[in-house]
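Heads up, one of the protein chains got dropped from this complex, but the rest are sitting where they should.
Entry: subunit A
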Amino acid sequence: MSPNAYVVLSAILFSIGLLGFLIRRNVLIAFMSVELMLNSANLAMVAFSYANGTLLGQVGAFFVMVVAACEVVIGLAIIMIIFKTRRSASVDDQNQLKH
């Protein structure tokens, strides 16, 4: 199987994630779409690693996973405090963060 097919699959998944991020109003689903995009980038990196015959791409994917875990922790904590104060999980209601 040519690694190209994996890169195309990764592009498709990234586009789906972008679509979800742009059209969904639920903040959790928007956040999950970001995760989807990160995952598709990981797939591209692993495919590149396979094509080049080195493990550097896999190490990159590993670091992306670590950063994604941190990002999820902070993001979900922010979603929870916003929900605590505003009682809403919709991105449309988060319009009063500025002063």
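Brief remarks on what is shown
We adopt the following convention: a residue touches a chain if its C-beta (ideal position, glycine included) is under 8 Å from a C-beta of that chain, and two chains touch if they have at least 3 such contacts; residues count from 1.
Note that contacts and distances are computed from a predicted model.
Per UniProt, the protein behind the absent chain is "NADH-quinone oxidoreductase subunit J"; the candidates were "Xanthine dehydrogenase family protein molybdopterin-binding subunit", "NADH-quinone oxidoreductase subunit J", "3-isopropylmalate dehydratase small subunit" or "Electron transfer flavoprotein subunit beta". Take subunit A: the residues that touch the chain left off the picture are 1-20, 22-26, 28-29, 31-33, 35-36, 39, 42-43, 46-56, 58-59, 61-63, 65-74, 76-81, 83-84, 89-90, 92.
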